[in-house]
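Below is one structure, written out as structure tokens; comments come after it.
Removed from the display is one protein chain of the complex; every other protein chain stays in position.
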Amino acid sequence: MAGFKITVERRLLPSRRLEIAAPVFSILVALVISAVPISLGGVNPIEGYYELLYGALGNKLSLTETFAMFSPLLLCGVAVALAFTCKFWNIGAEGQLYCGGLVAAFFAVNAGGLPAPVAIPLMLVAGFLGGGAWAAIPAVLKVRLKVDEVVTTLLGNWVMYYLVSAILFGPWRNPKTGWPESPIIAESTFYPILVPGSRFHLGIVVSLLIAVAFYIILKKTKWGFELLAIGGNPASSQAMGISVAKQIILAAIVSGGIAGLAGVGQVAGIHYHMKTDLSPGFGYTGVVIAMVGGLNPIGVVLASFLMAVVVQGTQAMHRATGVPWALAEVIQGIILLCLLVGIFFTKYRVRMVKA
Amino acid sequence: MIEVAADAQTQPNVIEMRGIVKTFPGVVANDHVDFSLQKGEIHALLGENGAGKSTLMNVLYGLYRPDSGEIRVNGTAVTFDSPRDAIALKIGMIHQHFMLVQAMSVTDNVILGLHTQGVLIGEKTAENKITELAERYGLKVDPKNFIWQLSVGEQQRVEILKALYREANVLILDEPTAVLTPPETRDLFTILRKMRSEGRSIVYISHKLEEVMNVSDSITVLRAGKVVANVKKAKTSKAELARLMVGREVIFRLSKTEAKIGTPVLEVERLSASNDMKMPALRNVSFAVREGEILGIAGVSGNGQRELAEVLVGLRRATGGRFAIGGQEVTTATPRTIVDMNVGFIPEDRVGLGLVMGLPILSNAIMKRYRDLSKGLLLDYSVASDYAGGLIKEFDVKTPNMRYPTKTLSGGNLQRLILARELAREPRLLIAAQPTRGLDVGATEYIRSKILEQRSLGRAILLISEDLDEILSLSDRIAVIYEGEIVGVVPAEGANVEEIGLMMAGSKRMELAS
Partner (left out) sequence: MTSPTELVMITSILAMAFRMAAPLIYGTIGEAFAEKAGVLNLGIEGMMLMGASAGFLVGYGTGDLWLGVGAAAVVGIMLGLVMAFFTVTLGAQQHVAGLGMTIACTGLSFYIYRISIVDVGGIPPHVKPFGTIPIPYLSEIPVLGDAIFNQHALIYIGIILIPLAAFILSKTKLGLSIRAVGENPSAADTAGINVFRIRYLCLAIAGGLSAIGGAWLSLSQSGMFLPGLTQGRGWVCIALVVFCNWSPLRILGGALLFGGIDALQLTMQGIGWRVPYQLFLMMPYVLTIIALVAVARRARAPAALLSSYKRED
């Protein structure tokens, strides 16, 4: 062995500075590493990144599109972060999103007579309940029967996806167009567009409000305290009198509900129909966002925006330079993996010592 | 492993450790420790909890890498990268927490990790060899059984078999009698003496003076990571060892005030419960604890104490019988109800059941009062931190900042935190399970004095402890639990220790009024 030894020891105290520096640094490293696939695609990385940034933030259209993508990502990120806080590993945000969208669309399609100020809140409630109900199933299974929620929420995504597909190819197929989508939703349930000439819709505000609510819950409420305790040690929490089972189910329902709101946003803000391709994987990206954001509300907001920039920008990069669209997923994955390395360095101190 | 030329001088020392330094974040566990083991001796490593005994032996066994220092086996300097190297040199270790795979059989556990010829397990040959070894040493165990089916004492025998199977010449035992009844302890000593007569060398880690004086030939005393003495048993005494261990004169008994007993607070009637494996753990247990009294439940760990505590705080469902607190039946109550009835609980498993280690110290301090500290849905953190700050000061929990994660606290301070949290609510009933286990003498004295203080304030206290000295010095009445049953209840005043020991081992029962 050479004259050096690498020692790894656990840090006793988390360092505030490191906890902020590590994610930032990891993201930068990830972007540097991502330059490799970009150049393999025959594109100059600098040019590619320029197109990415311009395409995501450069002009009014790009910016509003980025926000339109930011909204469901933020909702899914918050949904997952909330569940993860009490260690309910909700990988099912995708399915909850679809269920929420489905139920909300069902309401919205039939809401013709209602005025918007009544219809929209009701639609939100419907979507929340839809997503929440879908999340309740794996939660009850976990709490009552000790069935692992990672697998049930994951598989649940596919069940819901096929259910939606069966419905939209079958009894609820749009009679006007014949496509596998629902009939159009009532006009009063369309999310108002807040920036004329763009797709910047009400849902974006909804998602920011939810993020604020998440912050308040965690930092200021009894419930947030209980969730943190349960996530830290469910057995101790139970011994202290916290009703762990009830709180986990509640957290799962709220988490699913928030993901459901993402579905509502896609239906009422973008597509105006229920569709089989409502989400290009927002629920899964939500897991990435929750982890990258360190399960804390500010981090989740920042991470969601980052991911929105990446997805939106890569689309633009694709249009401008011909780089394959799949790059977006590659970059997302690399960011997460680099982040895991960063997290390692916040937990452990690594030193090179002369042996 | 690096080998260096053997010393010319022939030493009868099988093991030599020189200048061992081992640090962990925040603590120096071994501070330039020297330790030698002669061939064919039983050498006790004595020290109170946290003195660094286990750490030193984990270094010898290759589990930890020392920061500096030298180890010699039979005169040859060695470096261990992993236990595999130690095992190859015929060193075996039996840990305090057994290193057994519950779901696998005795045979599988014994042959795990062995380098023998061939790719296959060779179950039959192994089984035969194990049976033969077991008979030779009087270790009764069936190789086909699964570990989860075995009692704690039997599991320890498997651990010993593991070492013997690997032909260990040096055997390290870490606090082996913590989980044994007095007769099982005697059996263990017999086995150790037999091994010694075969020329094997044994390191016996303990904090129990009685046993050390009984079984060892020489003793090394560790205190706060440093060696303070290395003596031959014949030339020392229990009192001297105690003084060396702690660094000052040790008071063996605390003074108790006159008992002022009131009405029963906890009444338990024919309570039964099962353990995690669905086997009966409590059988028709009945007793009562009154105001101002300490009822001590004596017994070796694993006889139902854990299940008893869990049932009484609502964490485990009783399968039969009933119990009431303050006259109110709570047999099927949730932990929340029992907490609201002002019952304090100091659990046996501090880290697993008593605290949320990842949260700030502040959060753990308010864990039982956070509902009172809230207005509606919101938790007032400024009021909470005042409250927590007060508690931390009063109970002397040493921490630079209560917002630090709880896992930065040492063992004694963790227990002080739990105590603070529980006692601050002035509980009418306090259930304390193994409250001083693993703590140094200073913390132990503090905890015990606090428990006595609660008693003089008229609270009812159920003390569950495997430390018979503790039971004897604190309790007003003593109940002995064996295999889930109360086999005897005696007043602490003038109690016959011998008799209690027999009851703890199941050899004696008292006629109890049902």
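Going by the order they are written in, the chains are A and B; count residues from 1 in each one.
Everything that follows uses one rule, which is that contacts are C-beta pairs under 8 Å (C-beta built on N, C-alpha and C of every residue); 3 or more make two chains touch, one makes a residue touch a chain.
Computed from a predicted model, the values in this text were never measured in an experiment.
Looking beyond the chains shown, say which of A:R16, A:K146 or A:K176 touches the absent one.
Selected residue, touching the omitted chain: A:K146.
Which listed residue, A:L202, A:V287 or A:A303, touches the chain dropped from view?
A:V287
What subunit A residues would touch the chain not displayed?
Given the touch definition above, subunit A has residues 9-10, 37, 40-42, 89, 91, 141, 145-148, 150-152, 154-156, 158-159, 162-163, 165-166, 169-170, 281, 284-285, 287-288, 291, 324, 326-334, 336-337, 340-341, 343-344, 347 touching the missing chain.
Using the document's contact rule, name the residues of subunit B that touch the chain not shown here.
So the residues of subunit B touching the missing chain come out as 24, 61, 63-64, 82-84, 87, 93, 95, 98-104, 108-109, 111-114, 116, 119-121, 162.
In this section, only the chains that are shown with their structure count from here on.
Could you state the distance in Å from the CA-based centre of subunit A to that of subunit B?
Each chain's C-alpha centroid was found; their separation is 45 Å.
In the complex of these two chains, what residues of subunit B are touching subunit A?
24-26, 313, 315, 334-336, 338-340, 345, 347, 352-359, 363, 367-368, 370-371, 374, 377-379, 381, 404-405, 408
Which residues of subunit A touch subunit B in their complex?
So the residues of subunit A in touch with subunit B come to 9-14, 220-225, 228-229, 231-233, 235-243.
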